[in-house]
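Note that this complex is displayed minus one protein chain, with the remaining chains in position.
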Amino acid sequence: MTLCLVITAIVTLLAAVCAMSLRNLVHCALTLAVSFSGIAAIYLQLDAEFVGFTEILVYVGAVAILVVMAILLTRSGETTQPSVLTSGRLDLIGKFAGIGVTAAIFTTLGWAILSSSVLAKPGAVAPQVTVKDIGEVLMTRYVLPLEIVGLVLTAAMIGAVIIAYKEEAKSRSQVLPGAQTKTATSNQPAVVPPAENILKKAGVA
Amino acid sequence: MFDQIDQIFVTSLHRVVGFLPEAWRPLASSILCIGFIVSVFPGLFAIVTVLERKGLGRIQNRYGPNRVGIPFTKIRLAGFGQFAADGIKALIKEDVVPRAADKVVHFLAPVVLLIPVLLTYAVLPFGKNMTVADYDAGLLFFLAVGGGVELSVFMAGWSSRNKYSLLGAMRAIAQMLSYEIPLILSAISVVMIVGSLNLSEIVKHQDHYTFGIAHWHVFTPWGLAGFLLFFTASLAESNRTPFDLPEAESEIIAGYFTEYSGFKFALFFLGEYLGMFAITGLGVTLFLGGWTAPFSCLTWVPSYVWFLAKMLSIVFIFIWIRGTLPRLRMDQLMNLAWKFMLPLALLNIVVAAIWFYMGRDWPRWFICSGIIVMAYLALGRTLMKHQHLGKRIYRYAE
Partner (left out) sequence: MSPLQFCLLVSALLFAIGFAGAVTRRHAILALVGIELMLNAANLNLIAFWRFGPHPELLTGFIFVLFSMALAAAEAAVGLALVIAIYRHKKTSNLDEVKELKG
């Protein structure tokens, strides 16, 4: 339990607290990236080199950027979130209840960890993991999960693209006549297909 | 004797570190290596900026900077003091921060750019036994840490509260993310053949000579295709022309570093060039044999000289391309990455596998080259079918 590990853990936890409590969403995303790199540093100190590098590649290099892009695309970076003091009483009760449940979870887990005698034994010898071992084990024992994860990633990629795909203009006009959707009609500009626009302009001019 | 010159840095490091007590040796060794990298590569950056401006000037039929020599004297070193003048200017310029900018993030963006870029130098093998941190998964470390640059680009663009900066930042992130995939896939074909992610191991795999010519990966069909893909992707990763839409002066002022002035701008510039050196260093390691000599009669030249020479020649080609090719539009850029380079990179992996399993006889050259050339022509022709480009007409000034 070296000093380095303690300092890294404190930095990670502070960054995680900031990521969940700051009012400016982009600051939340950036402190989230800091906490991810802190976790990667902890992995490196636990002799899990490959997992640490993968964490930086996947989380800091991709998930943090995804979160940032989502914040930009939903225009949440402009307004700051309402602070605790300005929200209503119900919100305050809800927040305290949430934090109370969190404290209960952490107390239970912490008590279980600290009072266990199995976990208090000294650590084992550091294993020397080479990439060759990981490759061998991935291709012999865990080849089925590997292929399934490949399928899941492909499905997730295609699904994400389809969900976030911008719909064409004509599908917006298929709103049911009786629906009082204030979002679908009043906030959209008049959707006239561009070809008609050009023809109208040509006809007028 | 040539071996001694070759290993002179390693032996002198061991000798200097040997003066210290046992417990301090790893720390001292690391600090000396870091000092070496931090002094050599920014020095190289300084020389390369001047060479780039002179090279671009010559391509554009004019002289580049040729007046600034030693500052405050009249000695003209054919313009090579320009970097000192630029550095002094950057340091004494006023540091303007927009009033509406997010000050902390604005301040941290150049720092967050430099840290991952400097970290990537830790795994490059500069010469024989000359890697600072010889990780077992060195290539993964390089590619993982290189992804930290995108976060810095976003921080710079967003914190300036300027719509041009934000637009440039989003374009730059989209471009960097899209081109990381052909970059990684073309490196995977090398990893497959060598069987290791360790960069020193990859260089050692290219250290054999047949008929006097080295076994560099670029001399194989999949290696040549992989190198060209890697080269194009690294042009895009460093935001160089023809992929410099996010930071081009005629398009978007200066993109994500519009609001930076003075030393922070110099730090961005430094970070960009250091990134360029790092990724050319990786390309040299993966495909061009790292520190090995091309011909077996030239192995007496020290290994670090070969590495530097190859890296600088690739940088020269970068500069040449910058002066010659026009810029790509954003949709052309993205189409190139996703529709052209990604399928070719995936096919390159398959071709590398075919190469490996066909044994050491001569037909594999024809089959592998044939597959790659046919795929390139088919994909290229299909994608260009709707472009309707006419014949090129040149007009000269009379």
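Structure notes:
Letters A and B mark the chains as written, and numbering starts fresh at 1 in each.
As a working rule, contacts are C-beta pairs under 8 Å (C-beta built on N, C-alpha and C of every residue); 3 or more make two chains touch, one makes a residue touch a chain.
In this text, all values refer to a predicted model and were calculated from it rather than measured experimentally.
Touched by the hidden chain within the whole complex are the displayed chains A. The omitted chain makes contact with subunit A at the following residues, 1, 5-6, 9, 12-13, 16-17, 19-21, 25, 28-29, 32, 35-36, 39, 42-43, 46-48, 50-51, 54-55, 58-59, 62-63, 66-67, 69-71, 73-76, 81, 94-95, 98-99, 101-103, 105-106, 109-110, 113-114, 119-124, 126-127, 129, 133-134, 137-138, 142, 145-146, 149, 152-153, 156-157, 159-161, 163-164, 166, 179, 181, 183-184, 187.
Just so it is clear, only the chains that are shown with their structure count from here on.
Each chain gets one centre point, the mean of its Cα atoms, and the points for subunit A and subunit B are 30 Å apart. Residue ranges on subunit A touching subunit B, taken from their complex, read 24, 26-27, 30, 33, 49-50, 53-54, 56-57, 60-62, 64-65, 68-69, 72, 77, 130-132. Contacts from subunit B toward subunit A in the complex involve residues 102, 105, 135-137, 140-141, 143-145, 147-148, 150-151, 154-155, 158, 166, 170, 173, 177, 195-198.
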